[in-house]
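One chain of protein is taken out of this complex; the other chains stay put.
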Amino acid sequence: MIRFENDYAEGAHPRILERLMETNEVQTPGYGTDDYCESARNLIMEACGDPTADVHFLVGGTQTNTTIIASILRPHQGVVSAHSGHIATHETGAIEATGHKILPLPSSDGKIDAEQIRGVYEEHWNDATHEHVVQPALVYISNPTEFGTLYSKSELEALRSVCLECGFTLMIDGARLGYGLAAEGNDLSLADIAKLCDVFYIGGTKIGALFGEAVVITNPALKKDFRYMIKQRGGLLAKGRILGIQFETLFTDGLYLELSKHAIDAAMTIRNAFESNGFEFKYQSKTNQQFPILHNEQIELLSKKYSFHKWETVNESESVVRFCTSWSTKAEHVEALVEDIEKLALQKSK
Amino acid sequence: MIRFENDYAEGAHPRILERLMETNEVQTPGYGTDDYCESARNLIMEACGDPTADVHFLVGGTQTNTTIIASILRPHQGVVSAHSGHIATHETGAIEATGHKILPLPSSDGKIDAEQIRGVYEEHWNDATHEHVVQPALVYISNPTEFGTLYSKSELEALRSVCLECGFTLMIDGARLGYGLAAEGNDLSLADIAKLCDVFYIGGTKIGALFGEAVVITNPALKKDFRYMIKQRGGLLAKGRILGIQFETLFTDGLYLELSKHAIDAAMTIRNAFESNGFEFKYQSKTNQQFPILHNEQIELLSKKYSFHKWETVNESESVVRFCTSWSTKAEHVEALVEDIEKLALQKSK
Amino acid sequence: MIRFENDYAEGAHPRILERLMETNEVQTPGYGTDDYCESARNLIMEACGDPTADVHFLVGGTQTNTTIIASILRPHQGVVSAHSGHIATHETGAIEATGHKILPLPSSDGKIDAEQIRGVYEEHWNDATHEHVVQPALVYISNPTEFGTLYSKSELEALRSVCLECGFTLMIDGARLGYGLAAEGNDLSLADIAKLCDVFYIGGTKIGALFGEAVVITNPALKKDFRYMIKQRGGLLAKGRILGIQFETLFTDGLYLELSKHAIDAAMTIRNAFESNGFEFKYQSKTNQQFPILHNEQIELLSKKYSFHKWETVNESESVVRFCTSWSTKAEHVEALVEDIEKLALQKSK
Partner (left out) sequence: MIRFENDYAEGAHPRILERLMETNEVQTPGYGTDDYCESARNLIMEACGDPTADVHFLVGGTQTNTTIIASILRPHQGVVSAHSGHIATHETGAIEATGHKILPLPSSDGKIDAEQIRGVYEEHWNDATHEHVVQPALVYISNPTEFGTLYSKSELEALRSVCLECGFTLMIDGARLGYGLAAEGNDLSLADIAKLCDVFYIGGTKIGALFGEAVVITNPALKKDFRYMIKQRGGLLAKGRILGIQFETLFTDGLYLELSKHAIDAAMTIRNAFESNGFEFKYQSKTNQQFPILHNEQIELLSKKYSFHKWETVNESESVVRFCTSWSTKAEHVEALVEDIEKLALQKSK
């Protein structure tokens, strides 16, 4: 079985394992106060072009989202998100478990826009009984989104601007951030992202690390006591060095972007194969997740050899599926898939 | 600087890193549904002598404690703990953050006993206004305790018995469980522990793993939906295989106990050095944490070469310190320390 | 200003105030353990035809909803509600503040149906990754709904039946329950309601009391420790007798239904005035809330003399408004309004 079902099917990039080997016997203090973490923090600050940013390392995405959001909101405040946002769908109510409502916005492509945010603001504050309603205070976006789509620089600037006007904090879930940075047509640099939001994170789990997410806090008002929050929410790894070593490796010699680019190339090859054989896509993704629409028999055929995600039903005979590439996707797997896509197309045409 | 300050100063046992290397390119499904986890679960069930137990892998101790406790208690219920219990002291209020009060009991050695538990029960239910008071429902003990002390089999049986009578659930925090199992004089096997409590966990972070805690649920009433709880509380590692591989390795060929024994031997050597040179101890620990009482000048002297924990003040001139050994403590470090202890004693006698 | 803006604009029915006067100097124990509460509980059990029900008195609706819901759900579980349900809209995230997600269902009239519930069940349990999603466990409906609409007996039976099949608990928010019971065409008795759900409450605040909601728990599995939950959530009134006296009065000589009927008669008079003058309604309500569609100038005109709620915008020139009657609506106020409606219609026809 060849797995295109997600981007966390393998271990870690070999350079990371090597570094774990090399450093294994070095003794360090715990909880992220070691030199590897210090070095990784510096590399990330540099990559973000913000020498004043606070950088923290956590283990996983759900943990990171809850820690950031719980740290920012007062009890009566909520977080605005696309209805398809990861926090709104696939975190078993982790945000609500911290006491906060998610205020979902409709979205056809996983993105939300400045106008919607302004609408949320106006609806709340124009309501004479707004004290009976959860107060919007934080805007959550993911980039790339859960559908592989990307925010442009101008879109993010518009969101930033409306958040400033409304007094909202803006956070970016970057669980797949590298795959966005490396995508064709992307016009957002890491430095842009650091400047245009209050807090974001750089996903390691899905891009070459065994696990790990690097939180970057650029808004000084959000920096205070964040380590208490990490500890309380179970994210302060005793052997924090393991996170430091991983991110140090990823941010040395451009490895993070190199790995991201690898996944994008594989995804584009697969996308082109579907496209040139007449398949349509549910979402226009330039990143490592591709959502072609297939006939159910085609899905059945491919399922014999590949694992991938059945995403949603289109009609009785067709469904959207997701093919996911990653930093470690093998060329021969992509080639095999491309061949099989072509075969599907031939069968279709018969 | 030679570190005896904790038992998580190094990476992982080489056999674990090797296995991570070997398996690195194998593709697996995520979230603990892979074969390595399955195998590790089986090995642990076997080691516990309970083929019906549920075994789950989480990342760290605070996360594990909150997940277990939040899973068990209804909102008006609290968890009984020694006032020195880890959940009561060093988890930044993680339990309270799940909505539950910790009901602390006095303890001079980190342990609580059956009589105290019965007292909690009676005090609550004899109170005519008990509905105004948090209802005790769960008993938390750590074994070894935070002071390195151990429960005997008869003590644990007595706790089990009183919990059954009172309708309380009994959980054991085994973050350092191996160090208890391997200690001289210990009469509790893993199978005893599995039988005598409702849920416990086997610490990996402090005993040879990069990280990881294995939760063993033996009481069927507590098994339902535990994976939802892990996910909600941020503990469901995407690449769950990494936990599976680590625990599979630790529970193959007796590695877990072998590593534990290594730490105990080192600790006993250090203990004997202190003892035979006339030092007293705050706690009577047979495990990997040792708590000698030193003069402040002695502490200063040792601090130049060793890192260790200043635990608590005895009086103006003396303090309790903690020396911690681990699965990876080096013989030459122990020898150096023993020599320096002897030098201290000589200076004292002058 | 004549107020039709809500059903809590006045104090309490005079009989209640009289009883408070009469009993004022009697000394009672606190927290609902007095004889008035006992008597009220018995009257309500009798009215519900369930001598085994548990009856508890709380102060307000938000408090009652949170207490019931927090008492029932485990942390990873959520409550299904119409998107327009009071808990989903106007309680400042009180449910989320107890840690639970509300799973909203679309509804055009404030009601949800058995098929939707089955859909929720299937969607959850057919999802291979359902552990990443909040588990539905409780169904919340309000009757009358926030739009004044009512469940029929057969609709409620269908909901009950699907909840039993799915293992869901069914609760009814009866903040305006009397106005439903007294409505024309209603075929649900208090005994039916008690039999067809697991827990519900009988609103006092909006029907003759100064304040107060009577929770009726019929499912034995939900009865345990409910008083702890009331206390923890701030709802255990020290002078609980005040709640007992009020509900005793409301459930003596049919006062509760008599007051409800009074509001319904007033509402129907107003409805008929709108209807016979050609106004349309947004919701087909037979209860004390009426939602006619008015031109904005008509709204402006009526606003000079009456207070009522601007509910929602229809288009640039028209809006839905809400007129609310209550147990204490004065005949002369209704007559005045009817006259003014007729005047509006005349102006319109000019």
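General remarks:
Note that the chains take the letters A, B and C in the order they are written out, and that residue 1 is the start of every chain.
Criterion: a residue touches a chain if its C-beta (ideal position, glycine included) is under 8 Å from a C-beta of that chain, and two chains touch if they have at least 3 such contacts.
These numbers come from a predicted model, not from an experiment.
Across A:Gly99, A:Pro144 or A:Pro292, the single residue that touches the chain missing here is A:Gly99. In the complete complex, the hidden chain is touched by one of C:Gly11, C:Gly49 or C:Gly278, namely C:Gly11.
Checked against the full complex, the candidates A:Glu165, A:Asp225 or A:Glu339 give a single residue touching the omitted chain, namely A:Asp225. Which of C:Arg118, C:Lys153, C:Lys231 or C:Lys343 touches the hidden chain is settled by the complete complex: it is C:Lys231. Among B:Thr129, B:Ser154, B:Asn272 or B:Ser303, only B:Thr129 touches the chain left out of the display. Residue positions on chain C in contact with the hidden chain: 1-3, 5-6, 8-12, 14, 17, 20-21, 23-30, 59-63, 66-67, 91-94, 97, 205-206, 210-211, 228, 231-239, 241-242, 307, 328, in rising order.
Taking the complete complex into account, residues 75-76, 78, 89-93, 96-102, 129, 131-135 of chain B touch the chain not shown.
Although one chain is not displayed, chain A still touches it through residues 31, 70-71, 74-76, 98-99, 131-132, 135, 225, 227-229, 231-232, 236.
Methods note: only the chains that are shown with their structure count from here on.
Two copies of one chain, chain A and chain B, form a contact in which over half of the residue numbers belong to both partners.
Looking at contact counts per chain pair, the maximum sits at A-B. A simple rule picks the central chain: find each chain's mean C-alpha point, then take the one closest to the mean of all protein C-alpha atoms, which gives A.
Relative to the C-alpha centre of chain C, the farthest chain centre belongs to B. One finds 42 Å separating the Cα centroids of chain A and chain C.
The mean-CA centres of chain A and chain B are about 34 angstrom from one another, to the nearest whole unit. Multi-chain contact residues of chain B, defined as those touching 2 or more other chains: 228, 231-232, 236.
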